[in-house]
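Below is the structure I would like to discuss, written out as structure tokens.
Heads up, one of the protein chains got dropped from this complex, but the rest are sitting where they should.
Take a look at chain A:
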Amino acid sequence: MLSPTLITVALAAAMIGALAGVLGSFLVLRGQSLLGDVIAHASLPGVVAAFLISGGRGFFAILAGALIAGALAGLSVQALRRGAGVKPDAALGVVLSLFFAAGVVLLTLAQTRGGSAGLTVFLFGQAASVLRADLVPMALVGGGVLVVLALLWKEFQFLAFDPEGARAQGLPVARLEVLLTLLIAVTIVLGLTLAGVVLMVALLIAPAVAARQWVRGLAPMVWLAALFGALAGTGGAVISAIGQGVATGPVMVLAAVALAALSLLLAPERGILARRNRQAQARKSLRGRQVLAALGGLGADHANPGYAGDQAMLDAYLGADAGPVLARLQREGYVRPVALAPEPGARRWELTEAGRQRLEAPDA
């Protein structure tokens, strides 16, 4: 079960997942998620060109090639936006599709040579293709990224939450942005063998979105995103390694997206269920107050504080069946039913002492 290959894959996936979660947090906070998609797609021509030039799939050659292409893509997006005034989404789409097309052309060029069969691995990722010898360089490069991030933590934090403020403080915002994009490109490139160029974006975004739902503040978010990323990475890689012929990228991505979906639903404060619950609570308490106020109002109209209101009247007042609300209020001791002799079928209610106090108390 625990073969050496599986351990290698799990370690690599945990590392990549954690790193992607950390850097992805910045993409999500800066609203640049799709830039990650563009850089990932755009690194394909770099990967293939590196293969064509170096003649093999050496770790650092591929890394350098992909990095150059990814960085060029990021700069092209900037140039199209700033230089030519192309809208941001169009600039992203243009760069993504043109770089990817270049990658496809180079890919067919490489396929005429021997030893290139493994290149399509970069499209969807294949866990088994991670070599044990790749682990140490992977850890070194990833560690380097984290060290740079830690050294410039304050600056990047400022950049993520308040770029205008950062500019006003005199930080070199443009240079920091380029550096951050470069760090993200390195992360993407490290993950390519596992997740593939097409799906890498989800591995960056999903753990960060998941983490954002549970915590406030950048540091806790980054830690949690790293944890989620590592979980999704390891889980996906192991499942894909056990299942025959299942590409790693899709499984890792689905694991990460499942974590994000669960977080969006279940997170205690921001989560969709918690929000629904809060809204339902608020609606319930509002209805309770409305019924109490109606009873009190009827009492005031009849100049009789102990006046018992007809339930049908309360139904009409609430625009809905007042029964459940009255039952709850009765349980809480704010109202009590009154049986009147002449009309045994109709139910009448009056305020208790506690109900009157509740009505007079200022809004909670």
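Everything that follows uses one rule, which is that contacts are C-beta pairs under 8 Å (C-beta built on N, C-alpha and C of every residue); 3 or more make two chains touch, one makes a residue touch a chain; residues count from 1.
Here is the rule we go by: contacts and distances are computed from a predicted model.
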Would you mind picking the UniProt name of the chain not drawn here, from "Solute-binding protein", "Heme exporter protein C", "Zinc ABC transporter permease" or "Ring-1,2-phenylacetyl-CoA epoxidase subunit PaaC"?
"Zinc ABC transporter permease"
Would you indicate which residue among A:G249, A:G309 or A:G355 is in contact with the undisplayed chain?
A:G249
Among the options A:T8, A:S43 or A:Q213, which residue touches the chain absent from this view?
A:Q213
With respect to the chain omitted from the figure, which of A:F100, A:F158, A:F228 or A:W349 is a touching residue?
A:F100
Contact residue for the chain not shown (choose from A:V198, A:V238 or A:L351):
A:V198
In the full complex, chain A touches the hidden chain through residues 28, 31-34, 36-37, 41, 83-87, 89-90, 92-94, 96-98, 100-109, 112, 120, 123-124, 198-199, 201-202, 204-206, 208-209, 212-213, 245-247, 249-251, 253-254, 257, 260, 264, 270, 272
